[in-house]
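Omission of a single protein chain aside, the complex is shown with its protein chains in their original locations.
Labels for the chains are A, B and C, by order of writing; each one numbers its residues from 1.
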Amino acid sequence: MTTVTPDGSPTGKVEILEEAVIRFAGDSGDGMQLTGNQFSDSAALFGNDLATFPDFPAEIRAPIGTLAGVSAFQVRISSNDIHTPGHLLDVLVAMNPAALKVHLPDLKHGGILLVNTGNFGKRDWEKAGYTSNPLEDETIVEPYHLVQVDLNHLTKETLKDTNLDNKAIMRCKNFAALGILLWMFNRDLEPTIRAIKERFGKKAPEIADANVAVLVAGRNYAETVELLDHTFQVDQAELEPGIYRNIMGNQATGLGLLAASKLTGVQLFLGSYPITPASDILHQLSSYKQDGVITFQAEDEIAAICSTVGAAYAGMLAVTTTSGPGVALKTEALGLGVMAELPFVVVNVQRGGPSTGLPTKTEQADLYQAIWGRNGECPLPVLAAASPVDCFYMAIEAFRIATKYMTPVLLLTDGYLANGSEPWKLPKIEDLPKFEVHFETNPEGFQPYKRDPETLARPWVRPGTKGMQHRIGGLEKEDGSGNVSYDSENHFHMVKTRQAKVMGIAKDIPAPELHGDSEGDLLVLGWGSTYGSIYGAVDKARKEGFKVSQLHLRHVFPLPEGVDKILAGFKRILVPEMNMGQLTNYMKTQISADYISYPKVTGKPFYNDEVLRKIREVLA
Amino acid sequence: MTTVTPDGSPTGKVEILEEAVIRFAGDSGDGMQLTGNQFSDSAALFGNDLATFPDFPAEIRAPIGTLAGVSAFQVRISSNDIHTPGHLLDVLVAMNPAALKVHLPDLKHGGILLVNTGNFGKRDWEKAGYTSNPLEDETIVEPYHLVQVDLNHLTKETLKDTNLDNKAIMRCKNFAALGILLWMFNRDLEPTIRAIKERFGKKAPEIADANVAVLVAGRNYAETVELLDHTFQVDQAELEPGIYRNIMGNQATGLGLLAASKLTGVQLFLGSYPITPASDILHQLSSYKQDGVITFQAEDEIAAICSTVGAAYAGMLAVTTTSGPGVALKTEALGLGVMAELPFVVVNVQRGGPSTGLPTKTEQADLYQAIWGRNGECPLPVLAAASPVDCFYMAIEAFRIATKYMTPVLLLTDGYLANGSEPWKLPKIEDLPKFEVHFETNPEGFQPYKRDPETLARPWVRPGTKGMQHRIGGLEKEDGSGNVSYDSENHFHMVKTRQAKVMGIAKDIPAPELHGDSEGDLLVLGWGSTYGSIYGAVDKARKEGFKVSQLHLRHVFPLPEGVDKILAGFKRILVPEMNMGQLTNYMKTQISADYISYPKVTGKPFYNDEVLRKIREVLA
Amino acid sequence: MTATQDSPKGKLKKTFFKSDQEVRWCPGCGDYGILNAVQSTFAELGLERENIVIVSGIGCSSRFPYYMETYGFHSIHGRAPAVATGVKLSRPELEVWVITGDGDALSIGGNHLIHTLRRNVGLKIILFNNRIYGLTKGQFSPTSEIGKVTKSSPYGSVDMPFNPLSLALGVGATFVARTIDVMGKHMREVLKAAHEHEGTAFIEVFQDCNIFNHGAFDPIVKKEVRDDRLVDLRPNQPLVFGQDHDKGLIWDCNQLRVVKLGEADETGKVWKEEDLVVFDPSNPNPSLAFALSHLREVDEPTPIGVLRSIKQASYEKMVHGQIQGIQDKKGERSLEDLIYAGKTWEVK
Partner (left out) sequence: MTATQDSPKGKLKKTFFKSDQEVRWCPGCGDYGILNAVQSTFAELGLERENIVIVSGIGCSSRFPYYMETYGFHSIHGRAPAVATGVKLSRPELEVWVITGDGDALSIGGNHLIHTLRRNVGLKIILFNNRIYGLTKGQFSPTSEIGKVTKSSPYGSVDMPFNPLSLALGVGATFVARTIDVMGKHMREVLKAAHEHEGTAFIEVFQDCNIFNHGAFDPIVKKEVRDDRLVDLRPNQPLVFGQDHDKGLIWDCNQLRVVKLGEADETGKVWKEEDLVVFDPSNPNPSLAFALSHLREVDEPTPIGVLRSIKQASYEKMVHGQIQGIQDKKGERSLEDLIYAGKTWEVK
């Protein structure tokens, strides 16, 4: 299979690859996130399927050149349908020795290692903890295809006639690397040049020009010196026709929340307190002022959720966003939300725990907390997004359930989804889930806890509605009237009713789709962000002839109806999760089956290969 | 079987009863708690086994004579070994119509209903919501043995020659009721007279004298008019020889905490914030200043637990006490305790939930929260006291585990245990559990996270120890050095190690004793305060010939070793709990078996009869 | 619930604001007086019941909303200002009142209180200060005096109390006042001033807890001593007090000092009204208000009335003003605009 690259440029041999995994790694100040994003955009525009994932250093900027300061961005581009940013690398760009040290272990043997020799002086490699220049140490670089370029020099030379100072010049060097990569994959420079101009053009045209110059210089250099004896080509993927956009999970969540507001015509309120990795949702919604979104940066997580409770009471689509430690602080008020039967959404972008834990790493270990983390009998629905794009749809779903059933809803995402991206085939507006919100305005026979016989939801009344004044609160209340009640039987009744209301949602949510046959030796059951990792693994395992299928939960509590029947079709259930077995234990309380827990708690997502190996092992 | 009563007084027929359940009910201001306690004390001194339980109204004093203002005290006295304050009443003392209305449903048909007619005027029964005088309504009082005495009049007459004002006089009327009850059960007045003098003698001798006079008048009146045609006698129980004392659960908890301090020689620190029904532990420890106890009433529950964390770090036996909503606020800091591996105890005196719920009622619905209510993988041991006296021992046990394993420990009690009482056969000091606390002082090879190979505990170092300065915190840390670590494999290792440490405690705790045979058709599995209710029921069921046994968990997480083997001896496992099935679900995650959940969430404890009926139903 | 009833404006009775719930405070509790005053004030102001939301925390005082025929939310301990902030930001057109106690507002809820005050959210906060935890049956609170014997301080509290007014002034409150449960008329005036204020109005009410802290305020509020122990602040008037209007406050050595009017002091100086400090609650600089709040309860007069009332845009006005401004400039976007934004590409 051969294709002509868009600009028809390739001079030498072109190797066609199904896919490639590329990681850009350098110092925090080296602009790796930008470089990675630009490369991804060009791949997306070209028509690849792709998935990206950034790997930030711990929160504070570490000293330049140190291991702690390394920042990386990974992208997998493919001519197939893919679901994860991949694991082992085909290409690693290492802008300095620290980046080399941290990321080399992930490079495939035989993979291309592009290094910026301009940053490999003695002081540089000493800072990274090497005792000699790693590029000269065969035991280190021998397994790889080492490509050395002095990007610093190349950049300086290119820009020597500009008016930029040295600092500004050196900031352009990532574009030299990008130019080389674009050459390597036979990509047209045009879209990138356009993007650079859009980004810097207005405010700093001289910077835009410099970056473009360096980009071109990098490409030309690679071509001229024939940096590799052949280049690569990853063909377009057969994506469904449509308009696409690359989107990160947090971005999708923010957009989904706003979409729910636009769909219902009810104003959006966010009460939040910054916390990694959830803060970006706050940032995004804060920029939605023109759409009438009210964002309140509260003094702490307790005030954040309490203001959200107040906003829900006042008749807004109300949401609070946070991560695990923040949810811990919100649990008391979540209980109030359950008792007062108010509709709002809590988004938990999970991170490594317990306690402060590993704030910049991903984990799925807040499931127990989500389902069971409150005092008293305090059930509430728990949803989990399966991919960056799914965050959009689950945010809408969370509001649909909250307002229909008058209940707080917990939506779980995680650091991996939050910062990872994938192409999103944009939906037609008319295809988006429809749901209406009803505010009770008829005082005739009104009671604050009179329930809809089907959903068991109580009415939602906006304060200000004439003749419907009433009082609610956290004390147990009489069903119907909502008056405070210390009656024993009423309490039991209310406990059961609140439970029945939430469990009743099981009928109103889609049964999860089975990927594979409905009977077999093994079902791989997952929830949340492991979707892509499991999908790829099950796919391969099926190709290898294993009788394995995948079931993925996006509605975790309650389970959708019919999950028990699906499970019954399989001999054993393998449950990979980024925790010590939380879904496994939860499933045991719901459906008895032969579960095999497969935990991984390293702050990193599962790789397809890991899951595949585990499937083989279990079925061996 | 006949006995002579202590003072040889009975004039008429005496009926010997195995046991009697008596409830004193009146307005909050009527002194029912005092009356009930005095009656219990006299029974205890006489040698009965007994159990008591108060039933307070909601927090604020309601208007006099209203249903919301009724306060009651129940005592069950027995010549057998008993474990609960009983359910249906043999005797109900109703000081006013409201008390009658609230408590009459619990009086056995044929039971004695003693009413103070002095408070049954039209306004009185109207306030209680009656439309006519209930004493004149046969449909109401007919099933009972109604005994009407105008205690107001009796009291006034008795005290008419004193200098007391009317208000003070009327406050004595509960002693008239007490006098009648003591006559009814053939009890010597002497111990009660002594107690009155001790209580009031110093500060208000005229009140003491008045109370005694009314007490005697009550007794004499009953005897003179032969209020009943026969009196009752409940013989001494065959209690183990020893010194006894009647004790309430909260009191026992407070004493147990102090005992741990005395046993180890390490000072006790309490950081707490008042909350029903836990506040009494704070009150009690605040009175222990002479024993060097530091109590800190913090600004909120978060500060309470954080100060406790600080005190544990500083080398104290540190504890924080609260109820469910307070635990909700403490969860973030509990995570810090787990990460920092510091030893302290959190006591949760559970109450009705969710949210503010039913603050003065009992419930066991915080088990999920205790085991699973934190973000991240955050395991910590969970204990539960089985009876008021057991609170003492479990408080000591909590500190033993905390300090041996360097971990926070959650101890669950509840409102039923907290305010209920039972006789405690006082232990010999030398029989109390021994445990030593070791502070590391040797800088040689010291590392803050170097673990004891057996317990996996890290060393406990008091700040101020020379040469052992070190830093700890909530970020993930390298095992051994304790330095902050973002390393993937170290994180997984630490998550597993923290779990292994807690699970390892299973080997170090006693297997729960089986009550009954080790094989059978049904095992009734309980935890916490249901012990007594289940005990009595299983006892009766066994006498009825059912193959049923009881297993009661005081160490809930981790489960003691061997529980799986015990469960394997039974066909089915019945789990009565004051929640919707929390232990049941937890057990499913631990040991697979045929569990039958038996929930009761009414704010009231299980009665023997209820459990018995359920056993019969299951085995029918 | 009560059926719809039109608000007969201008001639409302306080019963118009009474709910059908039985009031359940202890007999003699100071809370009754406050409930009364609030109901009367709302009636006098001719407010619409459906436009009022009363949010409370937990405590005896926090049962308040149940007794008011308005919208009410009995939330959780200490969090009422945060819940109410959510309500007010969402619906600036509603009257939002917060009812709280000294434990609720100043102990567990301290953080929300100070942030609400600095932001100037349009809430009217009434703090029922009985210097005790009532609902939990009598522990010392952050306003209990040192040495107080309570259930949790059997040997006397060793905690220095807060001065609620100084605290409020220190964090930037724009309206700060104090009144007393037994002074109905005074209270109603203060409540009205609070109602009129833009932004947060903070009102401390000295409230007698008849059961656990009876008479705590007697030394200053009893009828016999009141006039000599209280100084009732009147805008732009010299600071005079005393049964016979014979005492006043001057500024001396960097603080306020009490002088007797018309008599010579030890230095021989005879003080007159014009020597006294003239007080203006609308002064943006809070220095004098702060000095007043710090008068020692033991030997100096306790200020009541409005200590501070300045003009400053309310938080909700700022928030909505910003949104409005941006909307006016940029216009709302359709969902389509939002989704089909950023770098998109087409696959055919």
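The working rule: contacts are C-beta pairs under 8 Å (C-beta built on N, C-alpha and C of every residue); 3 or more make two chains touch, one makes a residue touch a chain.
Note that this is a predicted model, so its numbers are computed, not measured.
From the options C:Val38, C:Leu94 or C:Ile114, the residue with contact to the chain not on display is C:Ile114. Check B:Asn80, B:Thr455, B:Asn483 or B:Thr589 against the missing chain and you find that the one touching it is B:Asn483. Although one chain is not drawn, the whole complex shows that of A:Thr295, A:Ser421 or A:Gln582 it is A:Thr295 that touches it.
The omitted chain makes contact with just one of the residues C:Gln21, C:Asn36 or C:Ser166: C:Ser166.
One chain of the complex is left out; on chain A, the residues touching it are 59-64, 66, 68, 273-276, 279, 282-283, 286-287, 289, 295, 297, 299-301, 325, 355-356. The omitted chain makes contact with chain C at the following residues, 107-111, 114-115, 118-120, 142, 155-156, 158-163, 166-172, 251, 254-256, 277, 279-280, 283, 285-288, 290-291, 294, 312, 315, 318-319, 322, 326. Interface residues of chain B with the unshown chain, by the touch rule above, are 41, 44-45, 47, 195, 239-247, 255, 258-259, 262-263, 267, 269, 271, 289-294, 296, 298-300, 302-303, 306-316, 318, 332-333, 335-336, 340, 425-427, 429, 432, 443, 446-448, 462-475, 481, 483-484.
FYI, only the chains that are shown with their structure count from here on.
Chain B and chain C have CA centres that are 40 Å apart.
Multi-chain contact residues of chain B (touching two or more other chains) are listed as 68, 325, 355-356.
Among the residues of chain C, those in touch with two or more other chains are 58, 76.
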